[in-house]
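To start, the structure under review is shown below, and the notes come after it.
With one protein chain removed, the remaining protein chains of the complex are shown where they sit.
== subunit A ==
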Amino acid sequence: MAEPSSLFLATLKRDLTLAFRNRGDMVNPLVFFLIAITMIPLALGPEKAVLMRIAPGIIWVMALLATLLSLDNLFRSDFDDGSLEQLLISPYPLSLAVAAKVFVHWLATGLPLTLMAPLLGVMLSLPEKAFGALVLSLVLGTAAMSLIGSIGAALTVGLRKGGVLISLIVMPLYIPILIFGASAVQTAALGEAYTMQLAVLGAGLAIALVLAPLAAAGALRVSVNG
């Protein structure tokens, strides 16, 4: 029997290949992020002072919504074609495969969102000194959101209309990340130190990294067998 880590690597490789073959799924959340942020100046007026003040919060809320949008796909296609059941009956720890899938999900949505955020920051005239905080907080925050979201995706994978339900059960759990992420950017925009917020985000990511794959694996066993 091969090492459990080879399961992790194999799942990683397979899911990465799949993600690159279905580029539409990867691009859609990004396009949503871009369009949704474009709506803000159209709705509120292009006044620079206003945009500057709300930019950190807006970018963070939209990143959260874009992540939510992509969560339903996390296990859905594997559930539909039966490969999820193969993972469930394999002798390897399921949480490892879940961790690999979540990692790919983050690479395909969280990371591009993070890379795109400075561009949107420029469009919303975010002060230059806040860009570092924006990228750093989004790196930590989107990873934690992918992990926590995987629990919601796993709980609802057996349901036809899981999409709205995921948002309903995952959004309250995202609140701490949203608070500290937006707060990091806001503090940086004021020119103050934001290490505390980053430390809390990192702590949240660490907790999620340990617990979320286990919880999501348990949830998958419940919702696939049931």
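Criterion: a contact is a pair of C-beta atoms (placed from the backbone, for glycine too) under 8 Å apart; a residue touches a chain by one contact, two chains touch by 3 or more; residues count from 1.
Convention: contacts and distances are computed from a predicted model.
A chain of the complex is left out here; the name its UniProt entry carries, from "RNA polymerase sigma factor", "Thioredoxin domain-containing protein", "Heme exporter protein C" or "Malonate transporter subunit MadL", is "Heme exporter protein C". Among the residues A:G45, A:G82 or A:P172, only A:P172 touches the chain that is left out of the figure. Where subunit A meets the missing chain, the touching residues are 151, 155-156, 158-159, 161-162, 165, 168-169, 171-173, 175-176, 179-180, 183, 186-187, 200, 204, 207, 211, 215, 218-219, 222-223, 225-226.
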